[in-house]
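Yeah, one chain of the complex is gone here, protein chain that is, but the others are all in their spots.
Letters are used for the chains, namely A and B, taken in the order the chains are written, and counting of residues starts over at 1 for each.
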Amino acid sequence: MSAPIEVPRWVDLALVPALAVVAAFLVAGLVVLAIGENPLSATLILLRGALGSGEGLGFTLYYATNFIFTGLAVAVAFHAGLFNIGGEGQATLGGLGAALVCLRLDFLPAWALVPLGALSAAAFGAAWAFIPAWLQARRGSHIVITTIMFNMLASALLVYLLVNVMGKPGSMSVETRVFAPAAHVPFVHELAAQFGVPIPASPLNLSFVLALAMAALMWVVLWRTRLGYAIRTVGASPTAAAYAGISNTRVIVVAMLISGGLAGLVAVNEIMGVQERLLLEFTSGAGFIGIAVALMGRSHPFGIVLASILFGVLYQGGTELAFDMPSITRDMVVTISGLVILFAGALDGLFRRPLAAAFAGRGKGA
Amino acid sequence: MRGWILGVVAATAMGGAAWAQEVKPAIVYDLGGKFDKSFNEGVYNGAEQFKKATGIEYRDFEIQNDAQREQALRRFARDGFSPIVAVGFSQASAVEKVAKEFPNAKFTIIDMVVDAPNVQSVVFKEHEGSFLVGLLAAKASKTGKVGFVGGMDIPLIRKFACGYVQGVKFANPSAEVFQNMTGTTGAAWNDPVKGAELAKAQIDRGADVIYHAAGGTGIGVLRATADAGKLGIGVDSNQNGLHPGKVLTSMLKRVDTATVATFTQAKDNKWKAGVSVLGLAEGGVGWALDDNNKALITADMKAAADKAAADIISGAIKVHDYMSDQKCPG
């Protein structure tokens, strides 16, 4: 009789991650101390930088937007038992999809162009995920390997297209021309200004709302639809799925299409919202952060939104930290994020076990 | 009338006071980071040089993603920094935007032209310098085969490669030039292992002089050529000392001098917006000759290079700029 670790749900979803974050900060604090800075003021700068001003909050949520998309992408695949490491490539292709629409169809009005661009981003991301999915389902090629390869192919493709086909001729920059204004996903501060509410400028745009909507939608799809049921069954027990007559092939392909589509939506935030042109490496590793986010959020949309915001805080707060404490370089900031991933993902049991014991002990006392 | 005079006096006084404080230089590096062994580091070296000479502190920031370009520029501008040096062509659109928001701040962008009243653009004629090292490579090569390892297949690197090929062909029209690019992501600029592999592959095909324009990746190129007893050519800063006697020369791109220049102009209130194109004539590019490589450069080679340099400056030799038509002859 093995004893599975059972803890109340709120402990699982909130307390354990919170403890992991605190532990990560403590260890990061030691590192900060070691380079001769005050960890407490570093923490304060980080938090104030991320949450203490309208602009900081805007940046935090703007970063979180990317992570929600890629985190959901990883989670959906994960529910089907697939480890999609290709978020980076799928997001890159999403950028291509968005850019093609925004450049070619820019005679359309904004109300048509923006949704079309978003759809195209999702479609391109999904298409890029389809090939590894198909190879996995039909040929048994491991999806971890193929999606990594497709990340490389995506960046190679983008370099080729931007240098030889889509780039601005005569320019050193490897990027397309700036899109027409109609292709722009409005910034939150622009919208607020229209309603007479002045808020500080930040790259936060309506994609954040799209990201939240996707999180809600994914919850419904996964837990309230037949498709979600099939996806989760294949992920939790492929043998049970075979018994039930649920087609593995179909579920793998569909789950990866959804996953790739979600990753592709990063482009709506980055390409259509912020940069308004297609450029190299606009994903900035969001596809990989998505893995950590999904792990930390326990592949649950709500957890993913929270974890994304946490990583947004780390990104934006880390930027402020690098500004205000020049001895803390961007590598330090990466180290701190790494510690969070380590504690929240890899060392999960570190807190879960003692907590489970504590809760078992409380049961005994009662 | 009195008010007007007072106003002028006040403005002058404030101007004077502000003038002394105004030189608060700042730098925003590109994704490669401060210590990329390449041109970001060149800017850093220039800034350090300036600091040592004048005692004026500066601030810098290494970005992690595209969104931070604007954020960092704006942050520096708002905090009163000026001039703000933006390193790399990728910063163009961010500089354009932020320069508009802060018309009183001075911006200097390296490797790209931004047309704004408060932006100084510094670009280099990398093709001219590359031409000279190409000429030297062809003269030093015994096999008649030389190599080029670039970081990423982007216009800037094609510009390097194109100048190099022209120089090689100028010295030896029948020479063969192998070209390889390292990768398609930012990692391509910092992948010495891959750089060494590419260099070895070119050596296997017969190349005995290899020029790199690949940032940190080039460290691997130079090591591989040195290990194989062949010659490497450094880029951006003087890399002759990395493997003394094994590095034929380095193509110098003086971002350090450009940085010192823009900081000093600002200090002396001589900073001007506009485009400065730094080529051989301006001393912005060149090739390195020092104790480490003087045994490798024969008098004949030096004479040929000096003559070509003079001809380029005078216009007798026209080095084709890839960027002018996105094409490279031959």
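By our rule, a contact is a pair of C-beta atoms (placed from the backbone, for glycine too) under 8 Å apart; a residue touches a chain by one contact, two chains touch by 3 or more.
Definition applied: contacts and distances are computed from a predicted model.
A.B. asks: For the complex's missing chain, which UniProt name, "ABC transporter ATP-binding protein", "Ion-translocating oxidoreductase complex subunit D", "Cytochrome ubiquinol oxidase subunit I" or "TerD family protein"?
C.D. replies: "ABC transporter ATP-binding protein"
A.B. asks: For the chain that is not shown, enumerate the shown chains it touches in the whole assembly.
C.D. replies: A
A.B. asks: Among A:215, A:230 or A:291, choose the residue that contacts the chain missing from this document, as touch is defined above.
C.D. replies: A:230
A.B. asks: Just the residue numbers, please: which parts of chain A touch the chain that's not shown?
C.D. replies: 1, 3-4, 6, 220, 224-226, 228-230, 232-233, 236-237, 239-240, 242-245, 356, 359-360, 363-364
In this section, only the chains that are shown with their structure count from here on.
A.B. asks: Can you give the whole-Å distance between the Cα centres of chain A and chain B?
C.D. replies: Averaging C-alpha atoms per chain gives centres 35 Å apart.
A.B. asks: Please output the residues of chain B touching chain A within their complex, sorted ascending.
C.D. replies: Chain B residues touching chain A: 31, 33, 59-68, 70-72, 75, 89-90, 92-93, 111-112, 123, 152-156, 184-186, 323-324, 326.
A.B. asks: Of all residues in chain A, which touch chain B in the complex?
C.D. replies: Against chain B, the touching part of chain A is residues 59, 62-63, 152, 155-156, 158-160, 163, 167, 169-175, 178, 203, 270, 274-275, 277, 279-282, 284-285, 315, 319, 322-323, 326, 329-330, 333-334.
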